[in-house]
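Written below as structure tokens is the structure these notes are about.
And now, chain A:
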Amino acid sequence: MKRQKLFSALALLVVASLLLVACGSPAAPAQDTSAPADDTGAETGPAGDFAGDILDAGSCDYGGKVLSIEAVDRLTVQFNLCKPDPAFLAKIAFTPFGIQPKEWIASTGGTGELLERPIGTGPYMVSEWVRGDQVVFTRFDGYWGEAGSAQTAVLRWATEGAARLQELQAGTANFVTNISPDDYATVESDPNLVLIPQDNPNVFYIGFTNTFAPWDDVRVRQAVAMGIDRQRIVDNFYPPGSEVPHSFTPCGIPNGCEGEDWYEFDPEAARALLAEAGFPDGFDTSIYYRDVFRAYLPEPPLVAVEIQAQLRENLGINAQVVPMESGEFIELATTGALDGIHLLGWGADYPHITNFLDFHFGAGNPQLGNAHPEIYEVLQQASSIGDLAEAAPLYAQANNAIKELVPMVPVAHGSVAHAASASLGGAYYPPFGSNEFYRMDSGADTLVYVQNAEPISLYCADETDGESLRPCQQVVETLLDYATDSGDTVPELATACTPNDDSTVWVCTLRDGVKFHDGSDFDANDVVASFAAGLDASNPNHVGNTGSFDYFAYLWDALINAE
Partner candidate 1 sequence: MSTKKTTTQPLLDVQNLKTYFYTDDGVLTAVDGVDFQVAPRQVFGLVGESGCGKSVTSLSLMRLVDTPGKIVDGQVLLQGENLLDKTPAEMTKVRGSQISMIFQQPKSSLNPVFTIGDQIVEVFKIHETISEKDARQQAVELLRRVGIPDPERKAQAYPHELSGGQAQRVMIAMALALKPRLLIADEPTTALDATIQAQILDLMQDLRDTTDTAVILITHDLGVIAELADRVAVMYAGKIVEEGDTTALFDKPLHPYTQGLMGSIPVLGDTKERLEVIPGNVPSLINLQPGCRFASRCGARVEHNLEICTQVEPDLIEFDAGHKVRCWLYQEHAGHTPPLKAFADKKDRK
Partner candidate 2 sequence: MIQYIVRRVLLAIPVILGILVVTFLIARAIPGDPCRSALGERATEAACEAFNQRMGLDQPVLVQLGIYMRQILLEGDFGSSIRYSRPVSLMLIERLPVTLELGVSALILAVMVGIPAGILSAVKRNSRIDVAAMVGSNIGVSMPVYWLGLMLAYVFSIFLKDTPFWLPPSGRLTAGVIAAPFYKVWDWQLVSGSLGAQAADFFSNLVLFNSFITGQWHVFSDGIKHLILPAVALSTIPLAIIARITRSSMLDVLGAEYVRTARAKGLAERAVILKHALRNALLPIITVVGLQTGTLFAGAVLTETIFSFSGVGRALFDAITGRDFPVIQAFTVVIAVGYVAINLIVDICYAFIDPRIKIE
Partner candidate 3 sequence: MSAKSQTSPGRSPLIEVRNLKKYYPVRGGLLRRKVADVKAVDDVSFAIYPGETLGLVGESGCGKTTVSKTMLRLEEATAGHIFFEGEDVLAADAAGMKNLRRNMQIVFQDPYSSLDPRLPVGESIAEALVVHGIGDPQERFERVLAVLRKVGLEDYHATRYPHQFSGGQRQRIGIARALILDPKFIVLDEPVSALDVSIQAQVLNLLSDLQQELGLTYLFVAHNLAVVEHISHRVAVMYLGRVAEIAPRKALFKKPLHPYTQALMSAVPKKHPAEKKERILLTGDVPSPLNPPTGCRFHPRCPVARMGHCDVEEPQLRQLEPEHWVACHYAEDFI
């Protein structure tokens, strides 16, 4: 009996290892780019032989924006949208929509090696992920563009801002992300270091879920809005260049701060409102946050305690500070499960106001409780208007409604800066996305880059955190890319994407001669397959790490075939 079990366990082990061997073999990074090009005959034949794949939602009833994505020919992809999307170009430049080989996605089934060893067309390929320690990249010599200067790029991480800076000072790193506000002066005064500010529009806000008492009372929310001295927070806990918000969206985003200015700090009026709402002596609540450095919130524990102190002093509200693990916090906060207030923020994925307002105040987002029709109806109306000036009055109306209803309190637009050693050539940081290793020259064989945390997985279609997106961006490319100094998009895997008249059909022309790290050729079917795995919930490869594919769901409004 026991022996039988042992045998079956052993047999299973053997089978499993055989399977792994079989699946694992293509994983070996194929260095030689001269691999026979006809390994996938269909793709290499003349255009006439090309069998184009299609991702088809069938109809627009499922609520999303994508009707279908079609590989028209080997180098042409057509996106058919349900409604016009002014931010389409900005969206497809976003890293989660990176392209991996169709066969590779299929062979992994959306799990396993796919999460550890993405295969893209980028300038670097993953050579090893030493868990808990570093991700090592090797230069991809078959890259279609300008190759990186370092043979090896190393991505490490340190949670502590001081530890990162320390690495830079010690010369063991070339570039580190997110300098603590306190360290700006240190970096600026050190001739060996340079400060690299990042111009990323963002907002830090205090969120309430209005399905919980007392946040269901607008007067309470207004009281908090008036009772928090935002200037004091920005002055003391944010680096120079940070601003007290005029409204939720930073003014740098077109139409961002149309409408009235936010409330003045007025604790007396706030207390009066609170008393009116039935809480003359305040009440007990909790402040939830995650202790993760973000551009919009560089020192979460300090700000949490500061807000705690302000609530107590200005409003008599007794709040308990509850730090949570990042993932858990995001999960509970975004599903509207937190009964107290939560400290969260938003950094722009692409430079469009919809990325701020529609995401947060749209009808479907449970994070802040029941959505307000006064806001989301206006937003829906505005979001299909392509012309900025035409949409401006609507956004003013929306911003005013937000101020009136206070679904949250915008506290700060944070300024953020990274640092590099002065000897790092081409050090930069784009406003959107991450900087790319190949653009920087360490002057040595190795480039070391230190970020805040370890990536969760390297299949970024299913990841949302910047720490995972950054390594992905080195490896996997998107159809378009963000410019290094603005929110504009520039060609990457697509040489151009052109809309039809009402912006509902986009045709992208793909770059020819691009090869993946495994030596296979890049074509339109890879684009369709990559989108399909993320966007189509019924796709067999729609698995990933968590299986939630958030950015597909949020940026394209909904997943196809979702239950």
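As a convention for this text, a contact is a pair of C-beta atoms (placed from the backbone, for glycine too) under 8 Å apart; a residue touches a chain by one contact, two chains touch by 3 or more; residues count from 1.
Behind the choice of candidates: all candidates are chains of the complex that A comes from, given by their letters.
Model, not experiment: these values are computed from the prediction.
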Touching chain A in this complex, from the list 1, 2 or 3, is candidate 2
Parts of chain A lying in touch with candidate 2, wherever the complex brings them together: 5-6, 9, 13-14, 16-21, 24, 111, 115, 128, 130-134, 136, 152, 154, 156, 158-159, 163, 166-167, 169-170, 172-173, 325-328, 331-332, 335, 446, 448, 450, 456-457, 545-548, 563
